[in-house]
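Take a look at the following structure, please.
What you see is the complex with one protein chain gone and the rest in place.
After this line comes subunit A, so read on.
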Amino acid sequence: MIFGFNGQEIIACLLMGAGLVFLIGSMVGMLRLPDYYSRVHASGNSETLGTLLVFLGLMVFNGFSNVSAKIFIIAVFVFLGNPIGSHILAKAAYKTGHPVWTKKQAVQHELSTEPTSSIATAEEKEAQANADLHG
């Protein structure tokens, strides 16, 4: 008995708290990552794990009953449907020629958003370093 909860409720709270962390991580990744492929990575993995952990916590909280079996069936549907949907969407985007985010684009984007253009680009710095190295 901690804070008036018995052991079953404490385990359910821990599982649902872990699921909540993954759900919020998935949300932050969907909003802040730069590319479609990285965003589908955030939503495909973390969302599925967070949903499954919260469903597992609800099953532990409810005990061994009819409702727990139905929640298990829903968890199986989510576990099959969410990664397959993400995978097939990413495959469709790649087959239709959706552009892939690279580091070069990131450097150009940072330079284009800077107010002053006095800083040399990465390629110029690399060329200067090669010239210094090779005489």
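To be clear about the criterion, a contact is a pair of C-beta atoms (placed from the backbone, for glycine too) under 8 Å apart; a residue touches a chain by one contact, two chains touch by 3 or more; residues count from 1.
By our rule, contacts and distances are computed from a predicted model.
Colleague: Have a look at "SigE family RNA polymerase sigma factor", "Luciferase-like domain-containing protein", "Multicomponent Na+:H+ antiporter subunit F" or "Sugar ABC transporter ATP-binding protein" and point out the UniProt protein name belonging to the hidden chain.
Modeller: "Multicomponent Na+:H+ antiporter subunit F"
Colleague: Could you pull out which residues of subunit A are in touch with the chain that's been left out?
Modeller: Residues 5, 9, 12-13, 16, 19-20, 23-24, 26-27, 30-31, 36, 39-40, 43, 47-48, 51, 54-55, 58, 61-62, 66-67, 70-71, 73-74, 77-78, 80-82, 84-86, 88-93, 95-96, 98 of subunit A touch the chain that is not shown.
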